[in-house]
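Left out: one protein chain. Kept in place: all the others.
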Amino acid sequence: MFQKNAWYVAATPDEIDGKPLGRKICNEQIVFYRGPDGKPVALDDYCPHRGAPLSLGKVESGKLICGYHGLGMGSEGKAVSMPGQRVSGFPCVQSYPVEERYGFIWVWPGDKDKADPELIHKLHWADNPDWAYGGGLYHFNCDYRFVIDNLMDLTHETYLHPTSIGQREIEEVPPTSRMENGSAITSRFMHNIMAPPFWKAALRGNNLKDDVPVDRWQICRFFPPSHVMIDVGVAHAGHGGFEADPAHKVSSVVVDFITPETETSTWYFWGMARNFNARDQGLTDQITSNLSKVFLEDKEMLERQQVNVERTRRPLLSLNIDGGGMHARKIIDQLVSEEQSTS
Amino acid sequence: MFQKNAWYVAATPDEIDGKPLGRKICNEQIVFYRGPDGKPVALDDYCPHRGAPLSLGKVESGKLICGYHGLGMGSEGKAVSMPGQRVSGFPCVQSYPVEERYGFIWVWPGDKDKADPELIHKLHWADNPDWAYGGGLYHFNCDYRFVIDNLMDLTHETYLHPTSIGQREIEEVPPTSRMENGSAITSRFMHNIMAPPFWKAALRGNNLKDDVPVDRWQICRFFPPSHVMIDVGVAHAGHGGFEADPAHKVSSVVVDFITPETETSTWYFWGMARNFNARDQGLTDQITSNLSKVFLEDKEMLERQQVNVERTRRPLLSLNIDGGGMHARKIIDQLVSEEQSTS
Partner (left out) sequence: MFQKNAWYVAATPDEIDGKPLGRKICNEQIVFYRGPDGKPVALDDYCPHRGAPLSLGKVESGKLICGYHGLGMGSEGKAVSMPGQRVSGFPCVQSYPVEERYGFIWVWPGDKDKADPELIHKLHWADNPDWAYGGGLYHFNCDYRFVIDNLMDLTHETYLHPTSIGQREIEEVPPTSRMENGSAITSRFMHNIMAPPFWKAALRGNNLKDDVPVDRWQICRFFPPSHVMIDVGVAHAGHGGFEADPAHKVSSVVVDFITPETETSTWYFWGMARNFNARDQGLTDQITSNLSKVFLEDKEMLERQQVNVERTRRPLLSLNIDGGGMHARKIIDQLVSEEQSTS
């Protein structure tokens, strides 16, 4: 239950530097590598000769060489060379539209003709020297929609992440959710509270006092097919919160690309973009390390939720706090339904 | 193929002290914890909000708090609290009759209305200071009836446990089996033999000579749904065997609660109760350690038997030595059949 005609984050650039990468995206088994011009290529990970995975091969001058018998693949999915063989009659393998943008490799697993690079989700902070980004990749054995639900309802931070970003005050302020231009938004604003450990560290990282009351915000935005961007931060209380002058706040974006591997497994690209102290790589590393622990706490819960929901097949409750996830699922349902009716 | 309307041992008390325990019993996925009065509670391990396993949560003042979004469950399976939510309309989850008795947590996975605590199997030695008990828990990947067969035919000790409790003389004395009051009994009495290593150690543990001939007994009793209690011991030869004066013997009960997890997997609670030198905790620990090795030898054999029987689906032979297990299976068949015809 996911869109095929959409741009998904499939990898980070370092994963395809110098060698091919095999990865399943939306049930498509794909090999990613850099072609002759250095641009990423995405093909069915299947050698048309004897079915070997091309990702076990190597890349020579932008040509993907099968590691079994040396068949060379061109970036269109056509065999272009093989020692002692004429390859012009070989069957082609599928190629996938793929782009490198904003520090990610994006793939379009569906109908090639509809793949317009302009549809790639815009990241205003990427390629901007005033912003820094750090992140990682986790594999979750669960439906990607459980990850979206998780990120569109941060109430869970109180319970699942009590030592980092969770605090009692989160659940005391009800969130508000709405749909807007085909995206779903859930916001929560907390006033005059003490920052939890993760944000105390961030305040110190921006040379701000961490022992005074703050205003805290969480503005979660779901964008199809499965991205969640969350404006998060704290400002010294009374300075305007989210709108406060940069001198009084630490403000960042939790970046979540939640790419289905199969119906019940997910590649979760997580990270944080920030525009304070952006040139401090040590701070980036520290924040990334802290985040990696937070998102690992989600992994066990979501994988066990998957097992439990498969076991019972009961409908889930949808409370006020689940509004953001509900909106997101409505958007997904609508887009998948449209996609299926036109194919 | 097991009774649902019966009391099974599900856990030991230490397993639910201070935290919830998730465990599948007779195909029911259950969370066990201590309620407000300290008494055990057993619920479907499923949060009615979003399906998270409640066993990943925590217990606060006897209320089970879901670890995902903080829903609080009462001991009847009804949500009783959730931050910022009215929970009165939430669907309930199933609760199971559960009792703490004799040092075990007992659960009734079937029809709640039929769960009478008086039906819990009596353990005459429990809560008696003249007796000591030590035991453990193993998970076996086999049908629980293979464990019952194993314990109702101790001929296997000669082959599977040759360095501890096995000896040639076991197979030289044919056992006798019978049914009695809805239980199955198999007995074997050996006279004027040398004790095997396990029993030599027990004799020394009771300050008795271990290098003189003994009389040895094994009286296996199966009680539904799946408990096996075995009177075992040795007495210096000629003093009356099982009936000998305590001054001349070491006498104990092998305690086996064989609780189905699924049709093909089993929670095996094993242990030994003894009424010699009962206050010697070091002796209890030593006996428990020795037993843990013995029952581990059964694990590989029974799990491989399960695989082999599934592979061939041939009928098993039933010899004289298998009489106890056959009686036990007849009792089980009868009870399951009755249960199914009335439900």
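Every chain is named by a letter (A and B) in the order it is written, and numbering of its residues begins at 1.
As a convention for this text, contacts are C-beta pairs under 8 Å (C-beta built on N, C-alpha and C of every residue); 3 or more make two chains touch, one makes a residue touch a chain.
On a predicted model such as this, the values are computed, not experimentally measured, just so you know.
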item: Listed residues B:Cys92, B:Val309 or B:Leu335, member touching the removed chain; value: B:Val309
item: Touching the absent chain when the full complex is considered, from A:Ile30, A:Cys66 or A:Val98; value: A:Cys66
item: Which residue of B:Glu15, B:Glu99 or B:Glu171 touches the chain not shown here; value: B:Glu171
item: Touching the absent chain when the full complex is considered, from B:Ser81, B:Asn141 or B:Thr158; value: B:Thr158
item: For chain B, the residues touching the chain missing from this view; value: 149, 153, 155-156, 158-160, 171-172, 174, 300-301, 304-305, 307-309, 311-312, 314, 316-317, 319-322
item: Those residues of chain A which, in the complete complex, touch the missing chain; value: 29, 45-46, 48-53, 56-57, 65-70, 82-85, 90-91
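Keep in mind that, in the parts below, only the chains that are shown with their structure count from here on.
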item: Euclidean distance of C-alpha centroids - chain A vs chain B, Å; value: 48
